[in-house]
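A single protein chain has been omitted from the complex, and every remaining protein chain is retained in its original position.
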Amino acid sequence: MSEAREEFVSEAEDLLRETEDGLLDLQETLSKGCNPDVLNGVFRSIHTLKGLSGLFGQRGILDLSHAMETMLDELRLGQRELTEATIAFLLKNLDILKKLLGEIFKEGKELTSVDAALEEIGKFRDEGKGREKEVKNEPGCLTGIPEEITKVLSEYEEHRLRTALKKELCLVTVEAEFELVSFEEDLKGLIEKINQLGELIATIPKTLGVLPGRIGFDLLVALNTSLSKAKEALKLWSVNELVPSPPEPETTSSILPAVNIPTKPGEEIIQEPLLKSGSSTVRVDIGKIDAILDTVGELMLAKGAVSRIGAEISETFGFGPFSVDLQKVSRILEKRLEELQNQILEIRMVPVRQVFSRLNRVVRRYTRDKGKEIDLQLFGGETEVDKLMAEEIIDPLMHMMRNAIDHGIEPAEERLAAGKPVTGVITLKAFPKGNHVVFQLTDDGYGIQPEKVLAKAREKKLIAENQTLDHDGIVKLIFLPGFSTASSVNDVSGRGVGMDVVKEKVSSLGGFIDVETEPGCKTTFTVTIPITLAIIKAVLVSTAGETMAVPMASTSETLSIEPDMIQHIEGKEVIELRGKMLPIVRLAEMFWLYHDRPRERYFVVVVGFGGRRIGLLVDSLLGQQEIVVKPLGERLEKIKGISGAAEIGKYKVILVLDVESLMEEAMLSSQTIKADSDGLGA
Amino acid sequence: MSEDQPVLGSQPSAFFSEADEDYEYEEYEEEGGSSCEKIKILVFRIGDEDYAVRMTDLQEILKMHEITTIPRAPRHLMGITSLRGKVIPVIDPRIRLKVETVDSSEPRIIVLSGEGCPVGIKVDRITGMFMIKPEEIMPSLNTLTDEESRFIDSVVRVEHRFVSILNLDAILEI
Partner (left out) sequence: MKSILIVEDSAMTRAMIRTALENIDDCEVEIIEVESGFEALRILPSREFRLILTDINMPDINGLELINFVKSNPTYRNIPLIIVTTECREEDRNRGMALGAFAYITKPFEPEALQKLVQKALEE
């Protein structure tokens, strides 16, 4: 793809995403009135897209975005009313734009014709014509506003001003002056304050009466609080009243749904960035960052060589000034490299809000299709996670969301019968936890019925007829491969549709998943994934001559044991750990590695969490190290028990264990043994 | 860099490492004419047989790296190695081609740009690069069993020896 086209697609993609987010936001808050800032943002995105596609000669996108822009312009100028149907219509056309962009990306040119869409927009506009809300340029409306302000207002700003006047809001100008070099930050702070008090209509820079090296602004604001409150909040600046509002300011805010929409508790507060701080950001291909990370990885190896040579020099020639210097330098090098690595990792971080907004859209569509009323509540959008992780986690989360909508939340009549509110609530919370990010998805639906799960597992012969499990054990059966078949929708126990797939995906990301449920009440899935794919702390172990890495995140402790501490219970090897049985697995055996002779001492790496823990038996521990985990690539992804590889020392590549899948394998094999012996007994 | 260190391909533009200078890399001028479209192949030795791949499939040649074996992997998968920070699988073709190593004093890993990601195959010795004409390419022998012939695409005569051109799709399959 040519660079220009790549640039075009990338910029257009961003604009479409902004448009989509804006439209969804409008859709969500429409019942409380139309948020003019968001609407204007949508208009701006489409406007920019139009300009962009025109310059790039993409006729279809140009025509369609032009038509949409005209519609949006009418909407934002109040010449047409924003309705649910209008938003849906715009979203539909947005999809066409996306399709066209996809064609340009894949085929190099637009394939779909936009004629039909244009015609539809024309029709849609004609139908709405009768309902025009505002006649352009109502005379006499701008009394009281000085001419030096009105003459610089754009059509849109003027419209906002007229609207404010019509609502009889108190209009003020806020005069502010800043150092020229740093005014953007300071002004941003002021604008944030102003947004709490009302609507910022225009930001007018002024030259007169300002000292050199400084810059002044007049900010035109329509207050929806009282003037005295605004003066109090902005006491550092001078606030001048232009048009007073009529008395009884108390009721003003309640009849003003359009401005500063109150957010429900728990609802994601999406701040419309008034100040697009685009000036200090760049868009970078993630591949380029990966390349830098790789280079740093190689630098790390080179640094290792430097310190090794340093050590050899002092060994051979004793401690001289040179060797001491060399060691000092190599320590500095090490520290700086670590900093560099962390900084690069930081660049890759994105807020999970990006994930949320994509989920939000799909969920809303899906919910509409299913005819269920669902209130999706999202928390912790600011939590940061590696870009790649964010991309990878969307699918599993989506899968779980669909499950919650399909099988979690009951149909309306059942909910009423159970004394629950008709609207089901699904909450998704994200929060950081050490080096991990936790996603918690809760629905207030059926919960998982253990009896039904158990019956289904037996029916599918996933467990032995007479095997007993505790509540948690039963619920976790939904993660077993083969448990779920997307049978029928009304099959209540069909909750686990594809949960094994979700689990596998999460585990391939180095994470784990857990479920808790209160039957009849709620179900919570907890997905924990590392913040970043790239660098992890690991315990290096050696067994049968092979060196391998066990991620620290899944390791709770390491033990040194003698062979006679291993006991045999029900054909399994266990050791006693603080009064409890810990099943152990010989890593060499599990991996079919050749073991030469029994040893006098073994080491055990305890992995897993809570009640689900096993010990990995290895020959020796080689210490802890930070490693850069590389994926094995698609050709090797089928290999079980290994999650990736890492380079250590002198071009040596070691394998990184996939603890989750090893544990599963260990549990499964012990289950089969048990099931077999049970079978023999019967 | 000491002699025994793997060549990490710090000069990606050159196919051969410094130690491989004896393989003359000659750029042939495109000769005019109809049937002069020539194909460049790399010929190497596995066991006592000669094999080749098209140069267009070749990404680079590495000195023998340390290969990390992967537990429970199929036998023809030798393991993985690092190619400038990227993990690539390395295949031992002897198992599939049913040959035994006689002399492996100069083993190399030839990295082929397989579908999607590069894959290395271990060869015992590099013979060199040759130009062949498309009409010189012959179908492989029918005496081979199905299983063996799967890995051979065709045969060509190079300097009085028969050289089998590998079927990369089959040989690189894991």
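Which chain is which? They are A and B, in the order written, and residues in each are numbered from 1.
In this section, a residue touches a chain if its C-beta (ideal position, glycine included) is under 8 Å from a C-beta of that chain, and two chains touch if they have at least 3 such contacts.
Source: prediction; values computed, not measured.
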| item | value |
| --- | --- |
| Visible contact partners (per top-of-document touch definition) of the missing chain | A |
| Per the touch definition above, residue among A:20, A:63, A:110 or A:157 touching the missing chain | A:157 |
| Contact with the hidden chain (one of A:203, A:367 or A:643) | A:203 |
| Candidate in contact with the missing chain, chosen from A:81, A:95 or A:184 | A:184 |
| Positions on chain A where the hidden chain makes contact | 7-8, 11, 44, 47-48, 50-52, 54-57, 62, 66, 69-70, 73, 151-155, 157, 180-181, 183-184, 187, 202-208, 215, 273-276, 278-279 |
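Everything below uses one rule, namely that only the chains that are shown with their structure count from here on.
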| item | value |
| --- | --- |
| Distance from chain B to chain A - Cα centre to Cα centre, in angstrom | 44 |
| Parts of chain B lying in touch with chain A, wherever the complex brings them together | 5-6, 8, 65-66, 68-73, 77, 80-82, 84-89, 114, 116-117, 119, 174 |
| Complex interface listing, chain A residues touching chain B | 294-295, 297-298, 546, 591-593, 630-636, 639-642, 644-645, 647, 650-655 |
